[in-house]
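To start, the structure itself, in structure tokens.
Missing here is one protein chain; the remaining ones are kept as they sit in the complex.
Labels run A, B and C following the written order; every chain starts at residue 1.
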Amino acid sequence: MSSPTATLLISCPDQPGLVAKMANFIYANGGNIIHADQHTDFLAGLFLTRIEWQLEGFNLPRDIIGAAFRAIAQPLNATWQLHFSDALPRLAVWVSQQDHCLYDLLWRQRAGELQAEIPLILSNHSKLAPIAEQFGIDFHHLPITPETKAAQEAQQLQLLHDYRIDLVVLAKYMQVLTADFIHTFPSVINIHHSFLPAFAGANPYQRAYERGVKIIGATAHYVTQDLDEGPIIEQDVVRVSHRDQVADLIRKGKDLERMVLARAVRLHLQNRVLVYGNRTVVFA
Amino acid sequence: MSSPTATLLISCPDQPGLVAKMANFIYANGGNIIHADQHTDFLAGLFLTRIEWQLEGFNLPRDIIGAAFRAIAQPLNATWQLHFSDALPRLAVWVSQQDHCLYDLLWRQRAGELQAEIPLILSNHSKLAPIAEQFGIDFHHLPITPETKAAQEAQQLQLLHDYRIDLVVLAKYMQVLTADFIHTFPSVINIHHSFLPAFAGANPYQRAYERGVKIIGATAHYVTQDLDEGPIIEQDVVRVSHRDQVADLIRKGKDLERMVLARAVRLHLQNRVLVYGNRTVVFA
Amino acid sequence: MSSPTATLLISCPDQPGLVAKMANFIYANGGNIIHADQHTDFLAGLFLTRIEWQLEGFNLPRDIIGAAFRAIAQPLNATWQLHFSDALPRLAVWVSQQDHCLYDLLWRQRAGELQAEIPLILSNHSKLAPIAEQFGIDFHHLPITPETKAAQEAQQLQLLHDYRIDLVVLAKYMQVLTADFIHTFPSVINIHHSFLPAFAGANPYQRAYERGVKIIGATAHYVTQDLDEGPIIEQDVVRVSHRDQVADLIRKGKDLERMVLARAVRLHLQNRVLVYGNRTVVFA
Partner (left out) sequence: MSSPTATLLISCPDQPGLVAKMANFIYANGGNIIHADQHTDFLAGLFLTRIEWQLEGFNLPRDIIGAAFRAIAQPLNATWQLHFSDALPRLAVWVSQQDHCLYDLLWRQRAGELQAEIPLILSNHSKLAPIAEQFGIDFHHLPITPETKAAQEAQQLQLLHDYRIDLVVLAKYMQVLTADFIHTFPSVINIHHSFLPAFAGANPYQRAYERGVKIIGATAHYVTQDLDEGPIIEQDVVRVSHRDQVADLIRKGKDLERMVLARAVRLHLQNRVLVYGNRTVVFA
């Protein structure tokens, strides 16, 4: 399956014939579908689908596919994205002082688990610069204070532009992004160190300890203007006991955080995640 | 979603256009697909799919659908099944002396979780007859000895025929079915009280204890001529520790067994399981 | 291990020599410890322990053990409970209209998993009376309206007194108990159908669906005056996906609820749960 593929992620109002119309589009042009999945949200009256097909043998040139599909999509009031598997998205990883998620993402990218380029690491601290150097990635240190936040966000956006970044991954970046930032650059995945919606906000492990929960979690989600309220991509949990102090929760949570974040980023990069409303469909 | 649906489970050699052809068949006849899922096993060169659509508004009468689809399936060398959601399959539950899986299946059937009728309980012991009576289900006691096994299997097959049984569920039935029986009546789901292929055969909990494993499991599978070797539908596990004696493994295992068996039976009844070779595709 | 045992659950300010003092008490009187576990909460400066020993061969008669241990406990400012394994606690199960947890508890009690008597089922609806009858247990129907709540709670307390109930298990009892009730009868375990503290309060499955979580949970806890805020005994979770409607969450949640509630009740009955502050130590 190493030959390049095209993937369509589509959502539109539900009506009969949608699967047929979309499958016909691929078939009529000589394409071989290797993955097709669909979901209908009957409450929302919404049809959502992911179709992936081999470009080898497909009769339409790449730069025509979008235009050709638009003719089908428009009468259906569909919103859609088209991706090619050999077009590597460019990631910026944002960190503060903790290195576990950063290390994990870099290792996975090198191991071929994440089909992406990572040309940029950005931090409000300088502590993790040596890791960037070790992996040969540009590191930009942009400290944030309440006074400098606006100016630094402008700088951050400039860097995302300069490095042609497609996706920002907040890998334990402990600053809140402003609504303006998200409005300008909406493609951001965050890892929150709790089982949302439990313990949204600050110090989730401390609060989980105080509440005496028997299980803790981590949540990867798209960032929206409402803190920790964005569409959830992936969650996972681990059991804790009365023997676990806050430091143990943090340690166990680190493993969760890096696993959950890596899975979410991978799903996103494979174009398996479709957001609608505040929910995600994950075509896993 | 309570209006009746039809479901096709199809497998055929992979080739371009399969999704389109099958979706067109539904669409051309006015059907609205509510669930479509597919899987391609590239190693085996096999395409497998499940398509479910609403019968309301579908132009073909029920008794014609099969014949009409045959015209499409034959040139594709497809094997396929057609099911209607309002045709309740008839289950026979087979037990020995343990009641937990039996109780669980009967409770779930009553609660509406299992869309099936259960007209028959069959056992090689008489112990669970009171439960059958309590739920108003016929109970047949067919004790098995090496000498009587052949005759009793004939009797069992006769009962399956008389009660028009579609599926046998071995809910802790501690006898091995012969190859002849399976050949005559192949639709049998078993729950094995281990994480197969670990601890196939007798006394899995005792052997798990002796091996000192830290996790135990249960496995629901279709029964084939090779003991505990049939296609796996569902598995689950639970953590154990050095504090757990064999009796604790048995107790924890009971919860696993009833959950795993119930999930497998439900998936089967919803026509979500497609067997090929010794594997299953579960369109969950 | 079927000979009767005594169990001490003790908490006291931490100081050197506690394990030695308590173990010596058992040993000096000829007892054989079969389970000893301890936990120190260094932040709270608290020592908590569970000691279980065989009564066979123990030199102190049962009715003297408490007085004898008091002499040790008092200088340590310890609070403690003494239980005998052959003294079966008496449970009242409270339900509303859902039967899954009730069935499960009754089945487990009969199967020997719950060492307790269940002489009383109490409900604000009459719907589940047939189950009580089927298991030969008294059923009292006490409907609740805002106007009658106070009078009915008095009636409930009277019944708990008449039946000499030791523990109330709220097995999907959909009424809130008043602070007065809890003050009078504090030994109450509840199952909440969410992963607390997420989705405390009403309609957790609906809200979990709306939030788009990828995992749902259930929580068993002691009931306090603050709704869904009591000490957590046990939690568990199950994965859900975009395919799961609210009805699916409810169905999957039922399995969680009955497992988690049963585990919590069993832990309580085995005197393995020690509450301090709003937390529990579970000597599992």
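The rule we apply is simple: a contact is a pair of C-beta atoms (placed from the backbone, for glycine too) under 8 Å apart; a residue touches a chain by one contact, two chains touch by 3 or more.
Please read these numbers as outputs of a predicted model, since none were measured by experiment.
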Contacting the left-out chain in the complete assembly, out of C:10, C:26, C:168 or C:261: C:26
Pick out the residues on subunit A that sit against the missing chain. 99-100, 103, 107, 111, 113, 134, 243, 251, 255, 259, 284
On subunit C, residues whose C-beta touches the chain left out of the figure: 1, 15-21, 23-24, 26-28, 30-38, 40, 42, 57
Mind listing the subunit B residues that contact the chain we can't see here? 39, 41, 195-199, 210-215, 217, 231-237, 241-243, 277-282, 284
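The rule is simple: only the chains that are shown with their structure count from here on.
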Mind checking the rotation angle between the two copies, subunit A and subunit C? C-alpha superposition, nearest 5 degrees is fine. 180
Suppose each chain is reduced to the average of its Cα coordinates; what separation in Å results between subunit A and subunit B? 37
Whole-Å distance, C-alpha centre of subunit A to that of subunit C, is 42
Flagged in subunit B as touching 2+ other chains are none
